[in-house]
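Heads up, one of the protein chains got dropped from this complex, but the rest are sitting where they should.
By letter and in written order, the chains are A, B and C; residue numbering begins at 1 in each of them.
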Amino acid sequence: MKTLLAVLMAWVLTGPARAATQADAEAAVTAAAQIESQAEPGNRWVPAEAALKAARSALIGEDWDTAAAQAATARALALRSVEQSKEQQTAWHDAAIR
Amino acid sequence: MPSTIRVRAQASGTSTDVQALIQHPMDSGFVKDSDGKLIPAHHIETVTFDYKGKIVLTANWGPAVSKDPYIKFAFAGGAKGDDLTVTWVDNLGKTDTLTAKIT
Amino acid sequence: MHAALSSNETTRRATLRLLALLGVAGLAGTARADAPGWPEQAFHQKTPDEALKLLYGKSFEMSDKVTLDVPEIAENGAVVPVSVSSSLPGVTSISILVPENPFALAASYKFAEGTAASIGCRLKMAKTSKVIGIVESGGKLYGASKEVKVTLGGCGG
Partner (left out) sequence: MSIRRTAPWLIAVAAVCLLGGAAPEPAATPEADQKAFQAYFKDRFPQVPFADFANGPYAVNAPMRKQWEDIMQFPPYDFALDEGKTAFETPFANGKSYADCFANKGIGVRQTFPYFDTKTGEVVTLDLAINQCRTANGEKPLPYQTGMMASITAYMAETSRDKPFDIKIPDDPRATAAYEDGKKFFYARRGQLNFSCASCHAGAAGQRMRGDILAPALGILASFPIYRSDWGSMGTIDRRFTSCSLQMRAAPLPPQDVQYRDLEYFLSYMSNGVPISGPGTRP
C-alpha cells in the first residue's frame, strides 16, 4: 500500500511537470496553427493569434515550455473560433433583417 | 507649408465674432505611445489675437486643451476688411502666425 | 494617465522649484522655452485653489452671473466643448479648471477692454469631474461649476 501511494505520488508530481521537449513544442505549435487556419480569415480570434505569435517567438527563443503552453492556449481558442466559423456559415441567416 | 491656423472673423457692426482652429498635437505628456513610452508634453502655451496693434485676447493653455484646439470669442469693434493677426507659441518654442481679413 | 504622473512629474516639479530658488529659471529656458507670460506654476497645480492662488492671488465665490455651458455626458473625454460667459461688467479674465485632471487649470484667457465676456473652447477630461468656470470682474473672482460625466477618458489618445 505504501509503495503504491509512493508511486502514485511520484506520478502525480512528475507527470504534469514534465518539461516539454523541442519536438513537443514544435508539434504543438504546428497543430495549433493548423487548427486556426480552418477558421475563415474574417473569423479568426485576436487572442488565438496572439497566443500563436507568443508560441512562435518562444520557439525562436528555445523556451519549449512557454511555446507548448502558448500553443495549448492558441489551440483551445482556435478550436472555438473554428466552431463559430462553421456554425455561422448558416446561422447568420437567422439574424438577417428581412 | 500650409498654415497651422484657420480663422473665421466676422464683423457684426459693433463687434467681431472670431473662431479659430489650430493644428497642433497638444500632447499632454501623460500619454504613452504604442511601445509604452511616454510621449513628451508638446502643447501650445499662448495664443494672441492682435487687432490694430492691440491684443484683444490672450489665451494661456495647459496640456488639457484638446488636440487641434478651437477657440471662440468676440471683441468690440472691427470692420470688414480689417486685419486680425493670430500667433501661437508652444512649450518647445515653436510658433506660427497668420493674418486674416475680417469678413 | 494618473499613474504616469507620479514619479516623473514630482521629480520635474522639484527640479523646477529648485531652479526657481536658485534664480536660474531663465537659464532653464534653453531646455524648455516657455512662452513669455505663460503662468507655468499655476498650470502645474493639482487643486483649483492652489492654481487660482498662483494665477490671481485670491479665491472665488459662486455666482449666478457666470454661465457655464458643458455637456452632461461627454461624447469623448478627448474633446469636451466648454463655454463660459458672464453678464458681469468689466470682465478682465476667464479661466477654466477641471479638478480631476492631473493639473487642475486647463485654460486661462485675458481679455482686453471691450472684448465680450464669453469664451468657447474644447478640453480634454481624464475622467468624470466638475468643470469650474472662473470670471474675474472688478478685481474679484466669480465662479460656476457643473459636473461632466466622462465614460471614454480623453487621455488615452
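Note that in this section a contact is a pair of C-beta atoms (placed from the backbone, for glycine too) under 8 Å apart; a residue touches a chain by one contact, two chains touch by 3 or more.
On a predicted model such as this, the values are computed, not experimentally measured, just so you know.
Participant: Using the contact definition given at the top, list the shown chains touched by the missing chain.
Facilitator: When the entire complex is considered, the left-out chain reaches A, B, C.
Participant: Check each of A:19, A:60 or A:95 against the chain that is not shown and name the one that touches it.
Facilitator: A:95
Participant: Even though one chain is hidden, which residues of chain C still touch it in the full complex?
Facilitator: Spelled out for chain C, the touching residues are 71-76, 78-81, 120, 122, 150-152, 154, 157.
Participant: Go through chain B and note every residue touching the omitted chain.
Facilitator: 2, 6, 8, 19-21, 23, 66-68, 70, 72
Participant: Mind listing the chain A residues that contact the chain we can't see here?
Facilitator: Counting only chain A, the missing chain is touched by 41-49, 77, 80-81, 84-85, 88-89, 91-98.
By our rule, only the chains that are shown with their structure count from here on.
Participant: Could you please state the distance in Å, as a whole number, between where the Cα atoms of chain A are centred and where those of chain B are centred?
Facilitator: 54
Participant: Counting in whole Å, what is the centre-to-centre distance of chain A and chain C, each centre being its mean C-alpha position?
Facilitator: 52
Participant: Would you mind listing the residues of chain C that make contact with two or more other chains?
Facilitator: Residues of chain C touching two or more partner chains: there are none.
Participant: Please set out, as single numbers or ranges, the residues of chain B touching at least two other chains.
Facilitator: none
Participant: Can you list the chain C residues touching chain B in their complex?
Facilitator: It comes out as residues 1-2, 4-5, 8, 32-39, 43, 78-80, 83, 98, 101-103, 105-116, 118-125, 154-157.
Participant: So in the complex, which bits of chain B are touching chain C?
Facilitator: These residues of chain B touch chain C: 15, 26, 28, 30-32, 38, 45-46, 54-67, 69-77, 89-93.
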